[in-house]
Structures are given as C-alpha cells and as structure tokens.
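All protein chains of the complex are present and in place, except for one that has been dropped.
Per-chain residue numbering starts at 1, and chain names A and B are given in the order in which the chains are listed.
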Amino acid sequence: MKILIKNGRVIDPASGRDEAADVSIAGGRILAIGRVGPEFTPERTVDASGCIVAPGLVDLAARLREPGHEHEGMLESELNAAAAGGVTSLVCPPDTDPTLDEPGLVEMLKFRARKLSLCRLFPLGALTRGLAGEVLTEMAELTDAGCVGFSQAEVAVKDTQVLMRALQYASTFGYAVWLRPQDGWLGKGVAASGAVATRMGLSGVPVAAETIALLTIIELVRATGARVHLCRLSSAAGVALVRQAKAQGLPITADVSINSLHLTDVDIGFFNPAMRLTPPLRQGADREALRQALADGTLDALVSDHTPVAADAKTLPFGEAEPGGTGLELLLSLALKWGADSGLALGPTLAKVTSEPVRVLGDALGSLASSAGRLVEGGVADVCVFDPAQTWAVAPEALRSQGRHTPFDFESTGMALPGRVRATLVAGLPAFEAR
Amino acid sequence: MSTLNLDAQALYAEMLAAVRALWRPGMQVLGIWSGGAWLAERLHADLGLPGKPGVITSALHRDDFSARGFGHGKDATKIPFEVDGAHILLIDDVLFTGRTIRAVLNELFDFGRPASVTLAVLVDRGGRELPIQPALAAAKVVLPAAQRLSLARLDDGQFTFSVKDND
Partner (left out) sequence: MLQRRNPQLNRHGELIHLLSIEGLPRDVLAHILDTAGTFLSVNDRDVKKVPLLRGKSVFNLFFENSTRTRTTFEIAAKRLSADVLNLDIARSSTAKGESLLDTIANLSAMHADMFVVRHAESGAPYLIAQHVAPHVHVVNAGDGRHAHPTQGLLDMYTIRHYKRDFTQLSVAIVGDIVHSRVARSDIHALTTLGVPDIRAVGPKTLVPGDLRQMGVRVCHDLDEGIRDADVIIMLRLQNERMSGAMLPSAGEFSMKYGLRPEKLGLAKPDAIVMHPGPINRGVEIDSSVADGAHSVILPQVTFGIAVRMAVMSIIAGNEA
C-alpha cells in the first residue's frame, strides 16, 4: 500500500534527524523522507499536522498472556493495545502457560501474531524447562523458532551452578540472557523494605535482594562472557552496580519500567492494589537514581512491563493481589513525561523507546536490526505518529487491553498524561488510527 | 434575638415555692443534665437536703441517635441513691416535645424501679409530641418551633435564659 504521511515533524533518534518533512511509504518500506515529489500517488494519506512522526516504539517487556491465561488477555486485545500505544515491536517474556520452552509454542505464537498484523512479536524463550531452574532448554531450536533471547521471567534461579551453566551455554552461540536481578529468598515480600512497608505492616523486599542478585549475575558474566540484559532495575544501589559493571566493559545492558520510573512506595496510599507491582516501588532517592540513569545511558531502555491482571486477582487485600499493571498504552506518554521532567529534547527521549531497545536486541533481530526503531529511507515502515501537545486522562474502561489496572489512572493520580497517538503503521500498513 | 422577657431568677423563686408545697420527706432530687442539673443543685441546697442531688442524661436513650450521632458533651448519669422504691423529683429547665423526658425515664429505669416520678420544670413551652405532663411549671410560654430555649448559668451562679435559633 502506498501511504503518505504529510505535514509532520520527523524525529529519528538514531540519526538525530528532527525536521518538518513528509514521508512516503510503499511495499512496507519507507521510500523517502522529505523529498516526496508529486509523482508519488498515495492510496492513503495520514495528516500529521501538529504531530511528531517517529519510529514505532519498541517495548522490551510486555506480557500478552498467551499461550494460556486466556481470560486475562487475548492476543488480539493486547496487540491492539500495543498498536494504540504506538508500539510496533514488542518482546514478551516466557512465563506463559505452558512456558515458552518448546519451539512449537514459539512458532504458533509468532504465526498468530503475524496474522493479526498489529505489532511485531519477539518472544523470549525460557532459559530452563518450565522456568524451574534445573534443566536447560533447547536454546538453538528456540532461536530458530524465533526467540530473541532467553529469560527466567520473575523466577530466580536459586542454584548458581545451574545459572552459570546456562550462561555458559548461551554464550557459546552468542545468545542473550535476560535476567531479573532479584534474590529468590530475599525477594518474597510484597512491598519494598522501608519506612512505608514497616508502618503499613507489609512484608518487605530489601534492596539487598536486588544488589545480591546483581553481584551474582555480574560475577557470572565476568566468568562466562555471556551477554546479559538486566530487567527492571529498581534501586539506586542497583543502578550503581550496573554503572560499575559497564565501566568495566562487561557485556551488560539494563532496562527500567514505567512504574519504577515514576512512582514510589508512598504511592501505595491506603493499600491500593494497583500499586502491587514487581519489582516493588522503592523510595524517592531510588526513583531519582533511576531517572538519572536512564538519562545518562546507564539504563538503556524504558519498558512498559505490561502485565494484564484480571479484576478477580486485583481486588484483593494488597498482599494477596496479583502484581502487575497495564502499560502498552501508557509507554509513550510516560516516556514523554520523564523526558520533559528531565529537560531532555524529544530525540533523546524517544531514543529510550525506539533505537536504544533495538540496540539492546542487537543481532537477535536479524535483518530488522538495521532499520527497526528508526526512520530510514529503504528501511521498514514501522511508524508512530503522535500529538505531543494533547493530554489525556487514563480511564481504565477506555483501554484496549483487557488488563484494566494501572497506577496511572486519572482517578488515582489526578494527572493527565502527555502525548496521544494519532496513527501507527507496522510494515507499512495501518495498525491503528485515532478517531 | 429574644423578644422574651423571662426573669430566670424570679421564676426559680416561684419554682422553689411550688416544690416546697408538693415536697414529701424521703423524696430524691434528680436533675436532667445540664439545665435541670443546675436547678436541682440549687433546689437541693435550698431545701436543706443532705448530700448531693442526682444527675441524669438522656444521651444513651435518645430517639434521634441515627440522625444526630453521638454528641461531644460531657454529660454522664450519676445517681447517688437507690432507685428501687424511691420517690423521685425529676427536675428540668425547659419542657418541650417531651422526648427528652421519655429518654430520661428509660435511662432511669435501667437503674431500678422507682416508686414514683414527679416532674417539675421551670418553663413549659408546650409543643408536646408525647403524652407527658409536669406536676408543676413555673411559667408557660409559646415560642416558634425553630427557636431553642435553655437555661444558662452565669459565673456567679445566677440563672438566665438563652434563646437560640435551631441549626
């Protein structure tokens, strides 16, 4: 399909481009940026006046709840949510039911996503069978089936011997291992240790749960040379360790979720179960460190950590509520909010959800690596057109995701969020258009 | 705000005289908090009785609890005599709908079974909503329903009336 995006301001973080330009698209690729002549006859025109034309967002952490957990999120609703949020590529963790430890499951998932043409899906395979932390999965087969890395989702591998072997094996083939730094024993609490958890009588997760796990992982990376991506940093102490490890040249990248970037334990309020999240919300000083680390590159990417939770599982006493919040439709706005609060220009802000996540994925993206997360002539036409000036109030009923629980709903925060997606294109086809 | 010219001190004097007339030895004086309790204190002394009069509150038996909730007042019932078999002189400042008396009687009967209860009030303003009658009232007045009449006691112990609009 031939599409023309007119009158927009094109921002491509990877190249630094920031200019008013039209964009022409054909055959799923970007034909031209800015030099669109009258000979180009589009079948569809997207009016991007007043809008930014950016690469489609790349979200490194979004749960789709398929296979299994179907009552919580059908593939279709969640991928629609992604498109509505301007997300054109997403990485999903392997904690599905059954876990993504069989190539057949991965193929099926990718096939179904491709048919919907709403968003590109890059699954992470399970690092160990059933995520049980004992037996390695067939990483080569899973990679052939489409996995871009291997992960334990939220489940810690308690046996360090197994973890070391998993990293050694993965590094044989250059596969990336994605790990959540949280100690299996110390990480059992429901809120971050500190004055708030103590006052509220909630079992705490000390910072040591993150730092001990980080130190273990860092040492194992040093020993094995495995490429590791650290998922969902939550503390200042954790950030300091990542900074140090990177300075030592270790092959490590890291991300932070929209929740940890914007909220603290005080936001739990009167035991609001929407704030039951993992990692748990920490204190103000941690939030500041995370915001600074995302700005200076210690943290490479911002993720939504999209986790749809059914109402039955959320409207429970805080400690019993299932952790997680919806995020695909909020990623762009929360990235913009962080960027504005930090005094960053739009280019560097958008990099954290476009070109930087692509850099984290690296070779795993195959041929897409050269153009995903970018706007480049000849590259794939994954585009997000959004109005940066429009604000919106998050209303759970209006979300496309079946996960309606979010700490950012307007009723709780009284704050409208900046930035509204006007249109999303995936492989040069419209995946979403705002009314 | 009051167009009333009630002299509380003068009315008290009349009340005392009337109480003396119906007084029988052995009667116990019981005042309804707060105006009735002040009157009871002065009557008890003027009658030359030993000890102190009882004080009783309607707070725990009011029929408007659901609407008004629990007040912040310091009232409490303190009855220093045996209620069973007692002849009680119940004193209040202003008698209006009769609901306070009904609540006070319920409170009183939680303590025992009196032989008799005689009601003496300073002012009867009519407007009864229950079948309750005083044995004596020093004055009868009529006031708009929206106004509240109650006894006040000044620092030197003198009685005076206060008229307020209902909120």
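To be clear about the criterion, contacts are C-beta pairs under 8 Å (C-beta built on N, C-alpha and C of every residue); 3 or more make two chains touch, one makes a residue touch a chain.
Since we're looking at a predicted model, the values are computed, not measured.
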item: Selected from B:Trp23, B:Phe81 or B:Phe111 as touching the chain missing from the view; value: B:Phe111
item: Hidden partner chain, touching residue among A:Gly225, A:Gly269 or A:Gly378; value: A:Gly269
item: Residue in contact with the excluded chain [from A:Gly319, A:Pro348 or A:Pro396]; value: A:Gly319
item: Sites on subunit A contacted by the missing partner chain, in the whole complex; value: 193-195, 197-202, 263, 266-267, 269-271, 273, 312, 315-320, 412-415
item: Where the missing chain touches subunit B, by residue; value: 59-61, 65-66, 68-70, 72, 74, 76-77, 106, 109-112
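Quick note on the criterion: only the chains that are shown with their structure count from here on.
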item: Inter-chain centre distance, subunit A versus subunit B - centres from mean C-alpha coordinates, in Å; value: 75
